[in-house]
Each structure stands twice: as C-alpha cells, then as structure tokens.
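Reading through the structure tokens given below for one structure.
With one protein chain withheld, the remaining protein chains of the complex are depicted in position.
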Amino acid sequence: MAPHERKTRLSDLALLGVVLALTALGGCRSQKQRTVNLVGSTSVQPFAELLAQEYQSRHPELNVEVQGGGSTAGIQALENGIAEIGMSSRSLTEAEKAKGLVPIAIARDGLAIVVHPSNGVTGLSRQQIQSIFSGLITNWRQVGGSDMPIRPITREEGSGTREEFIKRVMGKVRVSRGALVQESNGAVKELVRGDPGAIGYMSLGLVGGELKVLAVDGVEPSVEGIAQGKYPLAREFLFVRHGELSSDAQAFVDFVLSDDAQHLLESEGLVRTK
Amino acid sequence: MRISPANTQRIMVVALWTLAAMTVFTLLFILGYVLYHGLPHVTWSFLTESPRRMGKEGGIFPMIVGTAMVAGLAVLIAGPIGVATAIYLTEYTREGKITAIIRFGADCLAGIPSIIFGLFGFVFFVITLGMGLSVMAGALTLAIMVLPTIIRTSEEAIRAVPRSFSDVSMGLGATRWQTVTRVVLRSASPGIVTGIVLSIGRCISETAALMLTAGSALRMPHSALDSCRTLALHFYTLMREGISPAHAWATASVLIVVILLINLVAYWLMRRFVARTV
Partner (left out) sequence: MKISQDRVIGWVLLAVAFSALSSLALITTFIFKEGVPIILKQGVGNFLFSNDWYPGEGKFGILAMIVGSLFVTLGAMFIGAIFGFGCAIVLTQFCPRRLVSIIKPAIELLAGIPSVVYGSIGVVILVPFIRDYLGGPGLSVLAASIVLGIMVLPTVTSISVDALQAVPRAYREGSIALGATQWQTTWMVVLKAARSGLVAAFILGMGRAVGETMAVIMVAGNTLEIPLGLTSPVRTLTSNIALEMGYASGAHRQALFATGVVLFVIIMVLNTIALAVSHSKAAGGRR
C-alpha cells in the first residue's frame, strides 16, 4: 500500500516537472510577436503605457512593451539595444546628443511643488525653494507659514525629475543631506499627503486632487501657464531614439504625436507639445 | 528585596508568553490587514484580465503567469542540482575536506542578501550573457538563491532515511545508484518536496533580486526571454507609485493566500514525513 502511494506521488511530481519544462520551452519556441520596446522614466511610463494600450486597441498586431527604470536607464537601454525607444523626463545632455541620441518631444509637463493641504503658504519664489532644499530655511515661519519645521523630500540620484529640479531650481547648490529621498512620484505624493511639514516636487500630471500645489515665482502651474511658457518649472517629456526607428516604432511615434493621442495626454493632465 | 525563585518563575513565564502572544498577534494582524483591504477587490476578472492604465484598472493575470514562470523555472533548475548535491554529500562520499568545502559554499550562499544576488544577476545574466531583463535571468538568479535551502532540506531528508534500508538494498545486490534512486530517494521524497515547496514560496515573495533581473514589464511574457513583472513587484509598484492601493492590496492578498497554501502543503508533507520516519 505505502509503496504504491509513494510511487504515484513521485510520478505526479515528475509529470508536474515535465509540464512546467514544456511550458517554458514551448514559450521559448512560440514565434515572437512584433514588439516595440520602450524603457525609461517612471514619470513618463504611466502616460506611455496609456498610449501603448490605446495604440494596441487599434493595431493589435503590434506589441508595445513599456518598462520603467528611470530616464538614464532608458538611455542606456537604448545604447545597449535592449530598448528601441527611450523615455526621458529630462533633456538630453550634450554628451548624449553627441552619441547620436535624438529627442522627440511628446508632451510638456510641469514640476509641481507640492505641500500638505493644511499648509497656509500658497506660493514660493525659486530662491526660497532653493534655500529650503539646501537646508538654509528650516521653518515654515520663515516663508510666511505657521511655526513648523520644513521637511523637504527629494528624489533619488539619477531620476529625471530630480535632474530637472536641480537644473531649474538648485543650480550649483547641493540638496541638503537631511532631505528625505523617495524613489517615485507616488511615494513623494503619499508622504506629502500625510505630513503637514513636508514639501516635495513631482510631475504635475500625477498630482491629483489631494495635495496643495504652490505657485512658483507667482505663476500657478496651470496648463495655460505651461503652454504659454510662463511657469518656470516646465519641462518636456521625451521619447529618445538612437539611429533610425523601425517602421513599427515609427508608426507608434507617429500615433503619439497625432491629434488623438495628444488629446488623450491632455485629458490626463499633460500639456500638448505645440 | 530579592524576588523569590517562585515569583521570578511566575514573572518570566508571563513575560515570555506575552512575547510569544505578541508575535502570533503580529502575524494575525498582518494577514488580517492585507486580506481585509485586498480580498474584497479580488474577483474572477481581476485574476484573469490584463492590467490597464498601469494596473489602476484590469487585473493581474500576466503577473500571475510571470511569477509562476520565474518560480517554476528557478526550482526546475535548482531542484535537480540541489538534490544531486545532497545525494553526493550523503551517499557518495565520506565526511572530509571536500564535503566541508561544499557545505561551506552552500552555507555562505545561504547568507548572501538578495540585493547582492540581484547585482550579480544583473551584470552576469542580464548583461554579460546578454539575456536582457527576462524571465530566464530572473529564474537563474533565484535558482542560485534557493539552492542552499534545497541542498540542506534534501540532505536532512536523506539522512533521516534509516541506514538499514540502503544496507538491505545493497545487500540484495543493487548498485549504489539503484539503491539511491529506488530506495533512498523514494523514502526521502516528502522531505525533499517540502524543501522545494518552501523554495517556491521564497521565489514568489522575492522582490529586490527580481527588480534588477526580470524587469517590470506589464505585458504577458510570451517566452522565457521576455521581461515580466512578478506579483510582489507589481504590489510594490502599485503601492509606491500610488497607482491604486485597492489593487495593490488585492495583489498582496493573492500573494498571501498562495504563500499560506504553500506553507500548509509544506507543513502537511513534513508531518507525514516525520510520522513515517519515526
């Protein structure tokens, strides 16, 4: 009795193994669908994902694969040939352009300076923001708010959002070591939502309704402000190509720049390219 | 003011039981929290649909497939290697320098943190071997990670098989290999399977190593060379990017239920195993 039982169990196990192996191998052999790979900025990713889905509902024969990792990772993936299109939330450096990388602007976005809804401050100058993030100003009282320590939240080294922020606000001044570091727009948002003393920066398109967005240098980060070029912390979301695109990738890029897609991005809180 | 031994005994018993109770309570709290926030959102369509809008809508089917592929492949690779190692250590050699070195290797490997495995998998499998961020790269990385567990549990299981079994088999003229495969492994199989099942659990809950090796593509992996996003990483992304806490906790519930089942299976196997060998 007992040996019988064992035998069945062993053979079941063997069967399971074989099935798994076949699935894996079968997977390897199944002919690959035509795929366009996008890798890069986590700020651009949600929008690219949306565009990919919309595109696929119209052209089911093409597989558009979107991955995060960050702007710089996307550019590397482009150079290594892992990705065909890179996504970046910062502009390309001269060195990157010299390597033959070409930016394609797909939309404009603002860097929103966000604080807790209970915060009495409604706007800051770029100078003030710089002093807050470098640790010179440490209390909300110093910028017209209530007596409460300021807790700046920054993004991790290498993030495109951080690089744009550094370029437009910090300049050569270092971000204070005491600033909290979070690795995504969402994490910054969550933290600011829960902490009355917090201040952070994130993609305007992803802010939603729960945070207070500050005016910068007196300009509200509205769609008009960005479109007219008045808001000082506006930036472009880029697709990046290295050499010529395949016809599939080109078709996708054409779709992204089309009126329909631009309209879609607008409804998600971004500003169209032109 | 010396406390009498009898009182110390009382105090310590209460204190220790409090610690144990708090531990069990922590577990129940975590399980309860996840299931309470997640289970209501787990529907059939959540399990069988692809995610839409980054996972804000739709389901988690590609992640379930991706997780199964990564964990399945990892164990398929590590299982035979681990069991073979255990057979060698227990049946084919005497304790000596070689076994000490092999055990040292396995013990050290067991202590390495998953982020280091991730770094290694990233340079070795993803870049040097050119696999890209893929199911295969992730599975190979995890295979190395769970190898020590499989070696150790298999070794214990084989050692627990009474010596007399193999002595009788050898005495009847069977070769060592016949003895091992037909007598020893058969008796040890529940113990070995327990180790493998627990390894699957470890693969399923891993995040750091897979983030750097398997990638985070939302789409269904069509082959072992496609990138995939596992359930644990999907949960992390949904949670961290603040995309949808409801879907995040629903994903976590699925993960927790699977892990509960895996632990139950392992526990049940282990009890059968212990019952038989004793």
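When the chains are written out, they are named A and B in that same order, and each has its own residue count from 1.
Heads up, the rule we're going with is that contacts are C-beta pairs under 8 Å (C-beta built on N, C-alpha and C of every residue); 3 or more make two chains touch, one makes a residue touch a chain.
Just so we're clear, the structure is a prediction, and the values are computed from it rather than from any experiment.
**Q** Relative to the complete complex, which of the depicted chains are touched by the chain excluded from display?
**A** A, B
**Q** Decide which residue listed in A:37, A:71, A:131 or A:262 touches the omitted chain of the complex.
**A** Once the missing chain is taken into account, the touching residue is A:71.
**Q** Please identify, in ascending order, the residues of chain B that touch the omitted chain?
**A** 5-6, 8-9, 12-13, 15-17, 19-20, 22-24, 26-27, 30, 33-34, 81, 84-85, 87-89, 92-93, 98, 101-102, 104-109, 111-120, 122-124, 128, 144, 147-148, 151, 175-177, 198, 201-202, 204-208, 211-212, 232-233, 235-236, 239-240, 248, 252, 255-256, 259-260, 262-263, 267
**Q** Which residue numbers on chain A touch the omitted chain?
**A** The missing chain touches chain A at positions 68-73, 76, 151, 156-159, 166, 174, 177-183, 187, 190-191, 194-195, 197-198.
Definition applied: only the chains that are shown with their structure count from here on.
**Q** Distance-wise, how many Å sit between the C-alpha centres of chain A and chain B, to the nearest whole number?
**A** Roughly 32 Å, centre to centre.
**Q** In the complex, go through chain B and note every residue touching chain A.
**A** 52-54, 69, 72-73, 76, 79, 127, 132-133, 186-187, 189-190, 193, 215-219, 221-225, 227, 237, 239-243
**Q** In the complex, go through chain A and note every residue touching chain B.
**A** Checking each residue of chain A against chain B gives 3, 6-7, 9-10, 13, 17, 20-21, 23-24, 27-30, 32-33, 42, 45-46, 49-50, 53, 63, 65-69, 80, 82, 183-187, 189-190.
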